[in-house]
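Take a look at chain A:
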Amino acid sequence: MLTVRGLTKTYATADGSFQALKGIDFDVPQGGFYTLLGESGCGKSTTLRCVAGLEEPDGGSISIGGHVVADVERGAHVPTFERDIGLVFQSYAIWPHMDVFANVAYPLRVQRPRVAAADIKARVMDALRLVGMESYATRPATKLSGGQQQRVAFARALVRRPKLLLLDEPLSNLDAKLREQMRFELQELIARTGVTTLYVTHDQSEALAMSDTVAVMSAGRIVQSGAPREVYGRPVDRTVANFLGSANILRGKVVDAQGGLTEVALDGGASTVQVPSRAVLSRGAPVDVIFRPEDATTHLDPVDGAIECAVERIVFQGGMSECQLRLGPVLLRTVVHPVMGARPGDRAWVAIQPERCILFAA
Partner candidate 1 sequence: MAVQADQAPVVDVARRKRRRGQLGLAGSIVVAGAAAAAIYLVMAPLLALLATAFRGPSDLLPFEPGAHWTFGNLIDVYVNTSLVSSVLPNTAIFVAGSVTVTFLTAFTLAWLVERTDLPWRTTLFTAILFPLLVPGVVMAFAWTLLFAPNAGWINVALRGVLGLGSPGPINIFSMPGLILCQGIASVPFVFLLLGAAMRTMNPALEEASSASGARPLTTFLRVTLPVLRPGVLAPLILATLVALEQFEMPLIIGFPARINVFSTRIYFELNPEDELPAYGKAAAVALLFLVAAVVLLAIYNNLIKRADRFVTVTGKGYRPTRYPLGRWRVPALLFVGFYLAVGAILPAVVLVWTSFSGGSNESLNLDAYRALFADRRFWPAVGNTFLVAGLSAGLITLVGALLAWQILRLRFPGRALLDVVSFMSIGIPSVIAGFAVMVLHLTIPIGLYGTVWILILAYSYRLAVSTRLSRASLMQIHAELEEASAASGGRWLDTVRRVVLPLLAPSLMASFVLLFIVGFREFTIPMVLQSEDNWVLSVIMWKLQADRQTAQAAAVGTLILLFVTPVIFVLRRQLLSRQGDS
Partner candidate 2 sequence: QPAAGVSPQLAELYEKAKPDAEVTIWAPGAPSVQWIPAEFAKRFPAVKVNWLGDQQASSRLIAEKRAGRHAVDVWTFSLGGTLEVQKRGLLEKFDWRQYGAQDRDIFWDGEAVANHNYVYAPIFAKSKLTKEQVPRAWEALLDPQWNDKLVSDSFLLPRLGGYLAIDWGFDRTEKWIKTLIEQRKLLVATSPVANFLKSGERQLAVAESVSGAFLMNRDGLNVGYQVMEMVPATQFVLGAVKQAPHPNAGRLLIAWLLSPEAKMLYEELAGQADIRANSKSPLAQEIKAAGSKVIYEDVETMNQRAEYYRKLVAIVRGQG
């Protein structure tokens, strides 16, 4: 549906120029939900804006539903208003001089050939019903709460039934509670309409919860892309690992490596772990063993093969507690049941599930 190839974009800035995109390639299949995830300034919005036609790329090509909308080499550039897209901004961009109905009706009203008024009315009400705002049709846009504005923005983006829906951090201006609620609503909505979606966010839990495919961007490049579980479970490097959820990092040395399993002696000499690894590492090479908090269990009694540490802090988080443990200079985080009666200073043993660890050359 959406194909992006070799996309580059350089901005002229006060002090020279800045290459925001350094060659972006990706495909989103029909009906797919593709998320660009990355920290601020990595080029997510720029990519999305190139797809929308709001920025003109310096290189590469973009096609939507088989139509080439931008191809720098062939000098093709279809303006935004001729691209078959729906767009939702972080700032909602609800037009303050129109009421809810007029906002949503706008894409139909400017459509050529003209859409009959009765048709417009029906389709707008359908769209409003979709987002649960049908009773707000005559409300002025300035009298809406954040969540309501967000919904109107969706209705407006979807009322044309576009081929492609582009969302730029649509939830980041909302309260935590509302954000979570809207996340489900949004997902529901997209599932119901079956529209192909390109989603931009810097919130990893949004990306993991919603997407078919997550692409982690960094400094103008896609570093890794794949299904959420895959990217979460098999990050290609430390940065990705750390960006997607918290990661505990233990230093160690390779003791032995065979059959896809690498044996690592953790620094401090406490224990060794056998970790699956894709790369072949030479014996004695320093490595980082990375594991996620939920991939270890914490015990208050000695456990075979577990790492002994000191409890530093228990952070109560309602459903669970986070246990922070000190191991020399390293602070490990694990998840424990809130009823666990540990107190700061207690000894504790962390048992890692080696098969869920990830190994990187240090």
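The set was built so that all candidates are chains of the complex that A comes from, given by their letters.
Simple rule for what comes next: contacts are C-beta pairs under 8 Å (C-beta built on N, C-alpha and C of every residue); 3 or more make two chains touch, one makes a residue touch a chain; residues count from 1.
Just so it is clear, the model here is predicted, and its values are computed rather than measured.
Undergrad: Which numbered candidate, 1 or 2, lies in contact with chain A within the complex?
TA: Here chain A touches candidate 1.
Undergrad: Along chain A, where are the residues that touch candidate 1 in the complex?
TA: 40, 45, 52-54, 56, 79-83, 85-87, 89-91, 93, 95-98, 106-107, 110-111, 142, 153, 156-157, 160, 166, 168-169, 172-173
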